[in-house]
Each structure stands twice: as structure tokens, then as C-alpha cells.
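This structure is in C-alpha cells; I'll ask about it shortly.
All protein chains of the complex are present and in place, except for one that has been dropped.
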Amino acid sequence: MEILTLLKSNKTLRTATIVVLILLILATLPIYTPDYTIVLLSSILMYVVLTVSWVLFSGPTGYISLAPAAFIGVGIYSTAILGDSMPFPVVVLVSGIVTIFIALLVGALTLRLKGIYFTIFTFGLLELIRHLVLFLELHLTGTRGRFVIAQDFITVYFYMLIILAVLLLVTFLINRSKYGLALRSIGQNEEAASHIGVNVTTVKIATFVISAFFMGAAGAVMATRWTYIDPGIAFNMFFSFMPVMMALFGGMAHLYGPIIGSVVFTYLEEFLLTKLPELYMMLFGAIFIVAILYLPDGLLGVIQKGWAALMRKVRKDNLGGNHANS
Amino acid sequence: MRILEGENVCKYFGGLKAVSGVDFHVDHGEILGLIGPNGAGKTTLFNIISASLANETGNIHFDGKKITGKKAHHICRSGIARTFQAVKIFGAMTALENVQVALLFGCGTKISKKQASEQAMEWLEFVGLLKDSSTLAKDLTIANQKRLEVARALATNPKILMLDEVIAGLNATETTELMALVRKIRDKGITIIMIEHVMKAIMSICDRIIVLHHGEKIAEGTPEAIASNPTVIEIYLGK
Partner (left out) sequence: MITTILDILIAGLLMGGIYAIIAVGLSLQYGVARVFNVSHGEFIMLGAFGTWILFTAFGINPLISLVMCAPVLFLLGFYIHKTIFRTLLRSSKIIEIFESKSMLVAFGLMYIIQNIAILVWGSDIKGYSYLNSPVNIAGAVFPANRLVTLLFALLIGAVFYLFLSRTRMGKAIRASAQDPAAAGLMGVNINQVLALCFGFGALMAGFAGTLLSLCFPIKATMGMEYTIIAIIIVTLGGLGSIVGSFIGGFILGIISSLVSYIEPSLTLVAYYVIFILMLLIKPKGIMGK
């Protein structure tokens, strides 16, 4: 009973309990669900990781980064190169750390660019890395693409789940700390933020790097699912668009938004890919445009509006009922 | 006692001399007015002091230490706070959060978020915004947004507060109230530099005034001396 009252009064504790319960349910799923569900869930988890880590930086600051594909690609290639030279958990960790270094370099170079210029830069970065890797493979190693030591789908699933759990914890801690406030202030007015003592460069780079780490780690895990990779597969522009689309589609006002967005969008992707493969891109584009035009706050906005309207109606009905009684 | 001192400060935009060879000083505890026609270089000088802009030549010393070349957040933490000509508040954050950020990052001492929240309420009360603490900053009136900007600057625990046209665009009542607030800030022992266009306000409140014109300092003195200075009169009334 005491626990229940505590849960009722403390919102953070309540949310944390729900999240932990969901994660626990997800962790036990492989025991009683068919294999294809686990494979699909792994994809969903990957996109949730990508989208949540994209929103971690781009959400509050408003810097639209098209770098995710670059970071995922770095993760994928690190795993491919490391192969089985070390245990898999270490491979994932090292891939994430390699991504951190790339992100540090990129962040230090680019985060003084504003608005569209930052976006263009991150876009160019992806292409630069891809063509560089292509060139190096052609001229140094004389290969095109590599094989990755495969992991079974259950392992992939659990690694994604662990990455997601850590990411959610980190996001929660950042948003609750003073750095969460600083990030938002940077998004609102960077100049003012610096004049009240926020070291905007450090805060931006640090968050950018943290977000990149998770993207790199997710890429490292996914690499084992594809078994064969080349620069075109690893550094695929698609992985830059998807987190942006999913975040906008879900809504960024709350952490639920990107999660809902990526779950719905991944499912939609699977559905369209299997049922209407030849119209897949077109429908995807159309849904995306409609979402941007008519869902300014994403699905989350729609849900919140619907909920508010429902609450109003319930309250009104109750009031009406009371009147009838009296 | 001189708290802030600048010598031969210059800033060019292309060929244009925005600030050219200006020497200035600010005494501890005074209210210094900075006046001059549009484009005289007043805001540019503010931007140089607060490190929004880098100056080409000249040095600025604060409390005896050289501050030229430092980053904006260092300047703020060392004790110089500012407001902006066009308000730069964090629109989608509440008034309380606006001030909280300043306390957490600008005041120089480490405090918890809870302490920051309590102190932020005190500052909001000081500027008269207590009842608006949970209002989003963008929903405040212009006068209240300016108060919020002042509260945010004060929350960084400054020795010097630079106010850039804090009463521009306000009506008579709001102006009187804000001027009273400025006096209240000075009474706390904070030195104030203010840029203002409204002559009546600045003449009544300032201890000393510096007049800039085309980036150069053309006069300096008490309000009375400035009011009777023939060069200043010529600039303001036209030839």
C-alpha cells in the first residue's frame, strides 16, 4: 500500500516504474513470441535508439543534423574491421568510442555553423566519409565491402534492448539536469545563453558526442545482422532521414513522441515493404509530407489534443449528470 | 574606484568605423549613461565588452584584470551581465526556467536545481514578476519580458549590469516603474551602464554620461555638463 501511495505522489518514480516494466516485458518476449516478431522488434528498437539519440541533441537545440547515417556507418565499419578480434560486447563498446572521436572532430568543426548551413554540412560529411572509405578500400585494401561475423537474432535483440535502456537512462538524466535546461536555452537563443554563462560550445559538442555514441553502438550491433557490408550499405542516407522523419512524425515535445513515432513508422515501413514494395517509397514520401503539413506537433500532439478533448467531455458529462440529479 | 576601464577600443565593419579609439572608465557603484545618435557605436561597445564581438585594437580591464579575448560565458561568470536591445529571452521556457539557467551557469557558485529554483523566485519577486513565474516567457508583455531579461542578468550575480535600451518601446507608466527598478538595482551595490534614447530618463538617473558619435567619444561628464555641451546640442538638434 505504501508503495502505491508513493507511486501516486511521485511522477518521476511512476514513469520510471512503467519504463522498467516495459523493458522487463520486452526482455522476456523471446521466450514466448515467434522469431520473426523478435527480428521485427530488433528493427523497431534500432530505430527507437536512433530517433531518441537524434532528439537528445537536435530536439532542444533545433540543430537539424543529417549526420546519423555517418555515425551508424562508422559503427558498422568498426565492427566489420574489429571482427572477432575481441569479445562482442567490447566490439560494440569500441565501435561506440570510435564514433565518439569522429563526432568530437565533427562537432568541434561544425557547431559554429547555424541553421541550414549546419544541416548541409552534416549532409556533406556523410558523403565525404562514404567516398573516402570507398577510395581507401579500392586503393589500400583492394576490396569492395567486407563480411561481418554474424550474431544470432536473439543476441542482436538483447544488445539493442540494453543500448536502449542505457540511452533512456542517459536521456532522462540529461533532461533532468541543469544541462537539459542549458540545451533548451541554446535552442531558444544561443547568444543570450552564452551571455548568462552557458558555455554553449561545450554543451553542444558534449551532447552531440553522447548522441553519436549511441548511434555508433546501434550501428555496430546491426552490422552483425547484415553479414555483408560495403560503403553504400553502411553509409546510407536513409539512416539520416529516418530518425528525423520519425521524430517529427512522433512529436518532440516529450520523450514519448520519438518512441511512438519510431514504433509506428518502423511498423509502417515493414508493412509497406512486404505488401506494396513497388509503391513503398512513394507512400512513405506522401505520409511524411502529410505529417509535416498537418501534424505540427506530431502524433503526440494529436494524442494530447484528443486526450484533452476527452477529458473536457467527461467533465462536462459529469457536470450535466449532477445537474440532472439535483 | 575604477571597476571597468577601456583604452583605445576600436572595431571596424569592413571600412566602417563602428567604434574608433574610445577610452572609457566606469566607477564602482555609479550609473553611467551611454548616449548618441543611431549608429554611434553604443551597442557595438556593449558587444565588445560582453565579448559578442572581438575588438581590433585596445584593451579592456575589469577589476584590474584584462578581459579582452575572453569568451562570452567567462565574461558573464566574472561579473559582467547584460540585456539586449531587442529582447532575447528563452520564449518556450517559463520565466522561472529563464532565471534558473542564469543561476545554474552564470553565478559562479555551484548550486543545486532546487536552490536555483528558490533563488530564481527571489529574483522574479525583485523585478515584480513573481506571479508570472510559470508563464512561458513568450507570453509575457514586452515590459515584463524586459523585466525578465533584467532578472536573468541579475541572477548571474554581476558586479556590472549593462542595460541596452531597457525602456525603449514602453509607455510612461512602465518607464517610470523600470527606472525605479534600475535605482533599486544600484542600491544593491551593482554598477550600471545603460544605453538609452529617452533623454529625460537618462538625464534624471545617470551620475555620468558618455556621448558617442560616429564611433568616437565626443563628450563625457555629468548630466548637467552634457546638457549644456555645444557639440552634443549640435548633434542632437542638427546643424
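Labels A and B are assigned to the chains in the order they are written; within every chain, residues are numbered from 1.
What we mean here is this: a residue touches a chain if its C-beta (ideal position, glycine included) is under 8 Å from a C-beta of that chain, and two chains touch if they have at least 3 such contacts.
Computed from a prediction, not measured in an experiment: that's the story for all the values here.
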Which displayed chains the hidden chain touches across the whole complex: A
Touching the left-out chain: which of A:Asp84, A:Asp152 or A:Glu278? A:Glu278
Which of A:Ser53, A:Thr79, A:Thr119 or A:Gln151 touches the missing chain? It is A:Thr119
Contacting the left-out chain in the complete assembly, out of A:Ile154, A:Leu173, A:Ile292 or A:Leu310: A:Ile292
Among the options A:His131, A:Arg176, A:Lys275 or A:Arg312, the absent chain makes contact with A:His131
To test your reading of the contact rule: which positions on chain A touch the chain that is missing from view? 62, 64, 109-110, 113, 115-117, 119-121, 123-125, 127-128, 131-132, 134-135, 138-139, 237, 241, 244-245, 248, 278-282, 284-286, 288-289, 292-293, 296
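The rule is simple: only the chains that are shown with their structure count from here on.
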Euclidean distance of C-alpha centroids - chain A vs chain B, Å: 42
Show me the residue ranges of chain B that touch chain A in the complex, using the header's touch definition. 50, 52, 71-73, 75-77, 81-82, 84, 88-93, 97-98, 100-102, 104-108, 113, 116, 152-153, 155-156
Using the touch definition up top, name the residues of chain A that touch chain B in the complex. 177-178, 181-182, 184-185, 188-189, 191-200
